[in-house]
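Removed: one protein chain of the complex. Kept in place: all other protein chains.
Which chain is which? They are A and B, in the order written, and residues in each are numbered from 1.
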Amino acid sequence: MTFFADIIAATFRNATPLVYGTVGETYTERAGVLNLGVEGTMYAGAFFGFAVAYQTGDTWIGLLGAIVVGLIAGALMALMTVTFGANQHVSGLGLTIVLIGLSEFANRLLFTGGSLPRIEPMSEWDLFGFLPDPLATVAEQYGLTYVAFFVVVPVAWWVLMKTPLGLSIRAVGENPEAADVAGINVFRVRYIALMIGGALMAVGGAFLTLAVLGTFTLDIIAGRGWVVIALVIFGRWRIFRGVLGALIFAAVYSLGLRLRITPGFEDIPNEVMLALPYLVVILALALSGRNVPYPGAYLKPYRRS
Amino acid sequence: MTTSGGRGDLAAELRGITKRFGDLVANDAVDLDLIRGEVHALLGENGAGKTTLMRVLYGLTHPDAGTIAVDGRPVTIRAPRDAIAAGIGMVTQHFSLVQPMTVTENVILGRAAGARLDLTAARRAVEEAADRFGIAVRPDAVVEDLSVGEQQRVEIVKALARDCRVLILDEPTAVLVPQEVDALFGTLRRLIDEGLSVVFISHKLGEVRTISDRVSVMRRGQMVGTAAGDTDERELARMMVGRPAFGVDRQEPLWHDGEARLQIRGLSAHGGHGLAALHEVELDVHAGEIVGVAGVSGNGQTELAEVLSGMRRATAGSVSVEGQELVNRGPETVMAAGVGRIPEDRHASLVLDLPVSLNLIMERIDDYAPRGHLDRTAIGAHAEELIERYRIKARPNDRVATLSGGNIQKVLLARVLSRDPKVVIVSQPTRGLDVGASEYVREELLARRAEGAAILLMSEDLDELVSLSDRIVVLYEGRIVGRIDAADADPEHLGMLMAGRATEVGA
Partner (left out) sequence: MAENRIGRFGMITIGAIITILAVSGSAFVIAGANPIAAYEAYFITPLTREFTLLEVLNKATPILFTGTAVAIAFRAGYWNIGVEGQLLMGAVAAAGIGQLVHGWPALVVLPLMVGAGALAGAAWALVPALLRVRLGIDEVVTTLLLNPVALLVVQGLLHGPWKDPETGFPESPRIAAAAEFPQLSEFIPLIGRSRLHLGFVIAVVLIIVAWYVLSRTSTGLRVRAVGLSPHGARFAGIRVERTLLRVALVSGAIAGVAGVSEVAGIQFRLTEGVSPGFGYTGVVVAMLGGLAMPGVLLAGLLLGDLSVGASSAVRSLQIPSQVGDVVQGTLLLVVIGALAVYRWRTTREDDRPPDEGEPEPEEPPDRPEGAAPVEEPPT
């Protein structure tokens, strides 16, 4: 019984960065832009969030720092793809490369010397400790995890589907000409979507350094950004479905980790377990098949002719 | 039928509007007055500058010179937002609707403010506008499920919901059958009664004379003049074209009873969204004949051309050329069987970023690459030859993207017709072309016909269809509902068939 409780708890925890990233990238892609800078943005969010928290001694200010970095990253991507109209694949990859390089550079400058800098990480909320045990284990999550599932996801869905801004974002991603003719500032909306996305992605990265680990390591994001891209497609650009994908991925990942220390499974190489989530995602994509409903203006820069 | 519009003050005034695109002067110091409460037609051939002028008025393009005044006050219009604020609305030729969204969502796009989307209030507003102007729309329907006529009505309601006082309609009847055109004109009259002013862009003389109070004629970027709506047709044509409109001589049918070169049997296919677009189409085209396919866009002509070109799968049926079965065999086989294809979407069917010379050999690369190595001399010579023969205004190394619409079409023609195809599938050959280019294209098609090619022509231009074809079939909702000899064709009957109101016996 504790086995399942542990896994479910781990699933929510491990899904958190993916949820932030997926919601952020969904906004971006709904506006018609593929942002391959996710990996770099999460990385920069993780590092700069940590660095700010380290300097100020306050993890929440660190989180704020991560958000700022994410906004800047989103704006930079918008500058390249929306204003300049550069190829989106390339701009995103370039952004990832720059952000990772910048983070590692700053890391070297700020944290040279022997020991790994640490901060007091955010703690998990024990609000529901009074619940009977399996539930209590599951409910012991970081604040940011609660925020992700109970605040960010519903608010993000509501904003996208029920507000004028969300309507504009969706219109701009389906048919920017129509939006323009209707008087919407296509460029501004795309900037906003990219910046919202960037901020969320950065928070997803910062979650790992500020809450889970309390420190920064070079391989901290480990490809989660790329997984986010897959999850958005799996989610068919819908918030809830994307979150579902994140949960499935995290579940497989958590299961794999747990099985490594379970009697009877020790002989299976670690690496197989670690590879499983990626393979599951690829399988899921393969099964969802043709005719995936891409947003109408996906990948096309908008130029008023 | 005309009424003299209320002789009041001016709803809008354009002065000295000039707009250049590179070397082309689309608008040359154009003046236009719009009197309040009138229907004012803007008439001219393709390329005359009518659309550009209205795009300037609506803020989609910036003029190089000129001023605009609305209700007597000068205004600066830099984006559609400014035009909307000045009370100007526009229904563009290609609808500006977000297909997956509902009618209501489309109407409030860009208008909603604040934190919440109040869809209930919006729906009520849509219903009110619809009732007030007598326009039938369904607020909760998803736009992509609507017919073209309905979508156009949504566009109009969109403009009206923004309290526009001036409504611009760009070629609104291009996608409507005659009966829907009548409904549109009724709507316009009701709008005028409510105090709006309408600018109506068209190249169709008959309609213009029916609905407008005044007509302004443009030709080659210049404003030729403004006349009353009931001016004599020949006078208007003269203003439009600068010379008596030429016609194409009726040709005698060349084929006699014999084997059909192109035989289509029981052809069915899906369109977008998996819905059936073609239903058991049956058709023969003989050598030396042009068969025209009439039909409002969206009734299957596009899909028919795509299936015949090898670009779309058919779900059933057969297409054979001289006995060789071609259905679902792919473009390569279709071409090899001697079928030339001149597609509707020129830009997507060429490789715009490659030079003219390479595009001209794209259908037969291996013929110009012995042992895999591209023979640039031969490719260049081939290009020079075709450029001269087809009078393409381009050099062999120019990127196709830099060519004008007419020359792009000529590149396609040259590529296809220079191989003397036995069968030609041609779609919308003169769409967007100027008078000279259109004339050239039609002559080429007739020349092929005289040389014995079997030609299947799809065109939304009924006049062109009737003048070029020997026989005409009408497609409605993917089925052939009429087959007539072109000589017996009469626009009203064709219109009925195209609207699905009649079925020809024996179709």
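By our rule, a residue touches a chain if its C-beta (ideal position, glycine included) is under 8 Å from a C-beta of that chain, and two chains touch if they have at least 3 such contacts.
Note that the structure is predicted; figures quoted are calculated from it, not measured.
Q: Could you tell which one of B:G72, B:G186, B:P331 or B:G436 touches the chain left off the display?
A: B:P331
Q: Of A:I61, A:L102, A:L213 or A:L244, which residue touches the hidden chain?
A: A:L102
Q: Of the listed residues B:G298, B:G405 or B:G452, which contacts the missing chain in the full complex?
A: B:G405
Q: Which chain B residues would touch the chain omitted from the figure, given the whole complex?
A: Residues of chain B in contact with the hidden chain: 21-22, 24, 26, 46-48, 50-52, 55, 93-94, 171, 174, 272, 309, 311, 330-332, 335, 341, 343-355, 358, 362-363, 365-366, 368-369, 372-374, 399, 402, 404-405, 431-433.
Q: Residues of chain A in contact with the chain that isn't shown?
A: 34, 36, 76, 79-80, 84-91, 93-95, 97-102, 104-105, 107-109, 112, 222-223, 226-227, 229-230, 233, 269-272, 274-275, 278-279, 281-282, 285-286, 289-292, 294, 296, 298-301, 303, 305
The rule is short, and it goes like this: only the chains that are shown with their structure count from here on.
Q: Using mean C-alpha positions as chain centres, tell me how far chain A is from chain B in Å, no decimals.
A: 45
Q: Which positions of chain A touch chain B when the two form their complex?
A: Residue positions touching the partner: 162-164, 166-168, 170-171, 174-175, 177-185, 296, 304.
Q: Given the complex with chain A, which residues does chain B contribute to the contact?
A: For chain B paired with chain A, touching residues are 58, 60, 79-81, 84, 90, 92, 95-101, 105-106, 108-117, 158.
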